[in-house]
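Shown here: the complex without one of its protein chains, the others still in place.
Right after this comes chain A.
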Amino acid sequence: MSGTYLGMPAFPVAARDAVRDTTLRGNLRHATHTIRAKRAAAVAEVSDWAELREAGKRIKDHTLRHLDRYLEQLEESVTAAGGTVHWAADADEANRIVAGLVKATGESEVVKVKSMATQEIGLNEALAAEGIAAYETDLAELIVQLGKDRPSHILVPAIHRNRGEIREMFAREMGEWGRPAPEGLTDTPAELAEAARQHLREKFLRARVGISGANFMVAETGTLVVVESEGNGRMCLTLPETLISVVGIEKVVPTWRDLEVFLQTLPRSSTAERMNPYTSTWTGTTDGDGPRSFHLVLLDNGRTDTIADEVGRQALRCIRCSACLNVCPVYERAGGHAYGSVYPGPIGAILSPQLRGTGSEVDASLPFASSLCGACYEVCPVAIDIPEVLVHLRERVAQGGEVTRGGNKVVLKPAKGHAAERAAMRAARWAFTCPGALRTGQRLASRTRRLHPRTLPGPGRAWSGTRDLPPVPAEPFRDWWQRTRSGKGAAK
C-alpha cells in the first residue's frame, strides 16, 4: 500500500500519543456519537434490514467465489460499452498505468473524486513524482491535502479536525493551491463549505482529466457506480474529457438488480441518510454526454492473497460504509492515524494485515487493536464477522503458518513479540495433560496465595496494569471436591 505509511510504529505506540491528545479525543467523540444515533434511526426505518444484510452478504460471497468469471464478464461489458480495461497486479503497476494515461492526454493536472483505492496505492504521490498535480475535491480530502495530513476515517478523512482547525487551515493554505479563502472566513460549517466550493470551482471547470474509484461495478452491464454527497463526484465524472477509474477487483457485483440491496444499505450505514444526495452510474461512454474516453484500472494489490484465506476473505465483502469505525470504542479513543493505513478502525485492523501482510510492526499489531466487543459485526451491512477474523489473524501472527503473498504460498514464522505468550500456552497445555502436575501446581498456588503480587512483574506488567489478577482460592476445587463429596455419590 501507500509509502506514506512506511515505518509506522506499532498500534499501541501510535495510540499512546493519540489518547493523550485531548482535542483529538474530543473531536472523535463528538463526531462518532453524533453519527451513531442517526445511523440507528436510519436503519430502524426499514423493517427488512436483516434480510437486506443477508442478501448483501450472499451477493458478495457468491461473487468472490466466482470472481474470475465475473471479472471477465465485466471486462467484456465495459469494453463493449466503449471503455478500456487495464489490469494492475499491485500498487506500482496501477500508478504506472494511470500516470501513462494522464501523460497521453498531455495534461499536467487532474481532479479526483474521493477514492479509497487510489489512497491505498499512493496515487497522488506517484503522480506528483511524474510532474502531475492531483487535486482532491471531496471536502474532507481537501482538508487533509491542504493540511499535508493523513486521512483518519474512511468516509470523513478529516474527522480528527474540528471546525476551528479547518478554518485556520483554509485561511492559511488555500491561496497556495489556487483561489484563496474569502476574507473574514468564520468557522461555521456552511461558510467553510462555501469556501471549498469557490476554491474548487475553477479547478472543476478547467479539468480535462478526472480520476475516480467506484463503489460498485456491475458485471452484467459494465456499469460503474459512485455514491457521494457534495457533487464533486459528478463534476469529476462528467466535465473532463478523460475519466480514469481505479477500482479494487472485489467491487464487482453480478447484476444490475444487486444494486437494489446496496443502494439501500450503504447510505443508511455510512451517512445515516435514506439516500445520499448524489449517485452517478455510467456504462462506458455516452455520445455527447460526459467523458469521451473512459479507462477502468482493475486493482489486485493483495486482494487475491486475501481471497486465499478461507476465514479472512470475508473482509472483501466490505462496501466501505465506515459504520464499524463509528461504533468502535478503540477507534473512538485512538483515532484513525494509529492504524497506520488508509483503512482505519475495525475493518482496517482485518483488511490492512491481509492486503499488506503482517511483515511490518504496525500490521502485526493491528489484529490486537480491538477489545473484541463485537459492535462492529453488529452494525456491518454485509455481516463481516470482524471479531472472528481478528482472532484468526492473531493466531496467524502468534503462531505463524501458511499464507499467500503475491500469489505464492509462504510459511510465516511466529512473531517475536509473542514468545512469552507461546511459552505460557505451552506450559498450560502440559499442565492440563498431566493431572499430577496440575494438582501440585494448584496446591502450591493456594498455599502461597498471601505472597502473590497484585501486578505481574516484568513484561506482564503492562497486561496487569489494566486488569485485576484473579484471586486464588484457599483450596483448589479438586481438593475441596475430594474432601466434601468423596465417597458421597461422587462415583455415580
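Rule of thumb we're sticking to: a contact is a pair of C-beta atoms (placed from the backbone, for glycine too) under 8 Å apart; a residue touches a chain by one contact, two chains touch by 3 or more; residues count from 1.
Everything below uses one rule, namely that contacts and distances are computed from a predicted model.
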{"item": "Listed names \"LUD domain-containing protein\", \"Phosphate transport system permease protein PstA\", \"Protein-export membrane protein SecF\" or \"NADH-quinone oxidoreductase subunit M\", matching UniProt entry of the absent chain", "value": "\"LUD domain-containing protein\""}
{"item": "Listed residues A:V19, A:A193, A:A419 or A:A437, member touching the removed chain", "value": "A:A193"}
{"item": "From A:E109, A:D149, A:E168 or A:E273, residue that would touch the chain that is not displayed", "value": "A:E273"}
{"item": "Options A:L259, A:C324, A:V382 or A:V397, residue touching the unrepresented chain", "value": "A:L259"}
{"item": "Absent-chain contact - pick from A:E120, A:E230, A:E332 or A:D363", "value": "A:E230"}
{"item": "Interface residues of chain A (partner: the chain not displayed)", "value": "27, 30-32, 34-35, 45-48, 51-52, 54-55, 58-59, 62, 65-68, 71-72, 81, 87-89, 93, 137-140, 143, 155-156, 158-159, 162-163, 166, 189-190, 192-194, 196-197, 200-201, 204-206, 218, 220-221, 223, 229-232, 234-235, 237-239, 249, 254-261, 263-264, 271, 273-283, 286, 288-290, 298, 300, 304-305, 307-308, 310, 404, 407"}
